[in-house]
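Since the structure comes first, as structure tokens, the remarks are kept for the end.
In this view, the complex is presented without one of its protein chains, the others remaining in place.
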Amino acid sequence: MEKILQVKDLHVSFSTYGGEVKAVRGVSFDLHEGETLAIVGESGCGKSVTSQTIMKLIPNPPGKITGGEILFKGKDLIKLKEPEMRKVRGANISMIFQDPMTALNPTLTIGDQIMEGIKQHEHLSNDQAKQVALEMLNLVGIPNPEIRLKQYPHQFSGGMRQRIVIAMALVCRPDVLIADEPTTALDVTIQAQILELFRDIQKKTGVSIILITHDLGVVAQVADRIAVMYAGRIVEIGSRREIFYSPQHPYTKGLLKSVPRLDMEKAELIPIPGTPPDLFLPPVGCAFAARCPYAMEVCDKVYPFKSQLTNQHSVDCWLQDERAQKLVSKY
Amino acid sequence: MNTYYIKRLVSMIITLWLIITGTFFLMHSVPGSPFNEERRTNEAVQKNLEAYYNLDKPLMVQYGNYLKQLVQGDLGPSIKKSSQTVNDMLGRGFPVSFELGFYTLLVAIISGIILGVIAALRHNGFIDYLAMSIAVIGISVPNFVMATLLIQQLAVNFPIFPVATWQSPKHMVLPILALATGPMAIIARLTRSSMLEVLTQDYIKTAKAKGLSPVKIVFKHALRNALLPVVTVLGSLAASILTGTFVIEKIFAIPGMGKYFVDSINNRDYPVIMGTTIFYSAILIFMLLLVDLAYGFLDPRIKLGKKEAK
Partner (left out) sequence: MELRKQETLNISPDIPDEWFTPKEKNIKQAETVVRPSLSYWKDSWHRLLKNKLAMAGLVFLVFLAVFAIFGPIISPHTVEKQTLLDQNLPPSGKYWFGTDDLGRDVFTRTAYGARISLFVGLMAALIDFVIGVTYGGIAGYKGGRVDNLMMRFVEILYGLPYLLVVILVMVVIGPGLTTIILALSITGWVGMARIVRGQVLQIKNYEFVLASKTFGTKTSRIIRKNLLPNTMGPIIVQMTLTIPSAIFAEAFLSFIGLGIQAPHASWGVMANDGLSTILSGYWWRLFFPTLFISLTMFAFNVLGDGLQDALDPKLRR
């Protein structure tokens, strides 16, 4: 599989009135063609910032990319000037935001909003653009597209609006689709439909998807690979099987224990105690150490090295060190 | 024609009727006859005059007569300028005042929106601070002060524009400027804050994610939504411009309604005060209706008839 997108050692900071917040502190991952990569983590862990940085949509100021590379088909997006980046947005990489109720402009018809993307990137006549829009509405499963095209967002239900948002994002046939919490604002039954739609679209168009979510249930349904983020870093990344069945990082384990699962006999939910650290002053060592039941002296002092466990699975944790294994066996 | 318009029309008429009634009884509650104030007219003459103007009849009869005349579009005679009717005065004054008010509103809206949008786009930048400083000053300096300042600087010290009267476009510049700064400042501030709010909305992020150019995002996606709150204050702005015309017309000796109104106040010409008030109120009520229509036009969520919250 080709690597379509490579993020290397990405750093993003926000200067705020209380100081500099280091929201993303050295994130690296690859996205392959046609796969779904899920980025999971608590709110504030930097997952949304990461996704918006890929689109270069973080407002500057206060946001600033302070280091790293984002290679799209080998081309570094960070180096692109704004007008060139605009040609990438929507055409090559597009994005879906959390709340479909607010992601659509209330004063424009949905047809207008779907078509403006394609008109921006491809020289099409109004009729041709309309044709594409109709196809898209069909693709995302909206009945009576001819009529619906002329309607305004408030005339649609939440689930329908999310379908329109997806249609809007797909209209230029992008290579990468970034979905930032696409189901969080929806009812559970609608969530399932939208996730089904994602799978269906991926099959039909071969688009690569980055799914940002805090919901492990969603991840279990659609992700091929999972990256777990904590305090601005990816602490563990691996295939869905690896993360769900042999999680290595104590944080990943904690996450998995704190969500209900049907395949576990003892369905006791254990919350992770404490709160994430303040990113004004991120800890020198592992940010999770303060909440980690296995924390060692080393964890506060040095950030753990990356341990490559399989060709897909890697984790940043001192417990992987041989000397820690002896300690762990005492528990 | 849906029920909304009918309802709207009925409530307009009721409001207007309340204003007419209120003004009528207020004006007639002033003690004494309007004729015995200054020159001591002898009693017989005064009686005659009162009879001529129906002032000797019971109040309710006078009220009935007044309403009857009003329906026919007759606002009655002036007491102080015996040869003139209120209609004559309004007929002469209104076109001038309308011109002044219309241009003022136009200048205020256009420059206010431009100033507000630029300030929002350069949020916390130098231009933002400059625009907002201008706006706060615009709000703080009363229009009559602004008028005198303009005359002193641009008509006396540097005689660029004529001092007074209403004859050519050149004569209009200073009064319109004096009258427009306040409303312009209000519009600019409102546009800025509403624009800033809109720019943080998800649909703006979506538009950016589509790769649209900043110009397109501002004009197609942001401006229309940002202007919705601005439209809602246009009604009260029109009211403030209207009352502003009183002093501006007085200062610049512009022969408009406002001047007649202030003169009629100063020499207690009750029918003129009453007629002008009613006429002003009617205009304002009509403006409020226009604002409502504009709102419905700008925001497809508002179906006139059922005002649903966003």
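Each chain gets a letter, A and B, in the order it is written, and its residues are counted from 1.
Please note the rule applied: a contact is a pair of C-beta atoms (placed from the backbone, for glycine too) under 8 Å apart; a residue touches a chain by one contact, two chains touch by 3 or more.
Keep in mind the model is a prediction, meaning the values are calculated, not measured.
Peer 1: Out of all the chains shown, which come into contact with the hidden one?
Peer 2: Computed over the complete complex, the missing chain touches A, B.
Peer 1: Touch as defined at the start, partner being the missing chain; which of B:9, B:59, B:110 or B:137 qualifies?
Peer 2: If we include the chain that is not displayed, B:137 is the one touching it.
Peer 1: Could you pull out which residues of chain A are in touch with the chain that's been left out?
Peer 2: Residues of chain A in contact with the hidden chain: 16-18, 246, 248, 273-275, 277-278, 280-281, 289-291, 294-302, 305, 307, 309, 318-325, 327-329, 331.
Peer 1: To test your reading of the contact rule: which positions on chain B touch the chain that is missing from view?
Peer 2: Spelled out for chain B, the touching residues are 15, 18-19, 23, 26-27, 29-30, 136-137, 139-142, 144-145, 148-149, 151-152, 156, 239-240, 242-243, 246-247, 250-251, 262, 265-266, 268, 273, 277, 280-281, 284-285, 288.
In the analysis below, only the chains that are shown with their structure count from here on.
Peer 1: Roughly how far is chain A from chain B, centre to centre by C-alpha average, rounded to an integer in Å?
Peer 2: Inter-chain centre distance comes to 53 Å.
Peer 1: Residues of chain A touching chain B in their complex?
Peer 2: 55, 57, 86-91, 94-95, 97-99, 102-108, 116-117, 120-121, 152, 154, 165, 168-169
Peer 1: Using the touch definition from the top, list the residues of chain B that touch chain A in their complex.
Peer 2: Interface residues on the chain B side: 201-203, 205-213, 216, 220-221, 224-225, 298-301, 310.
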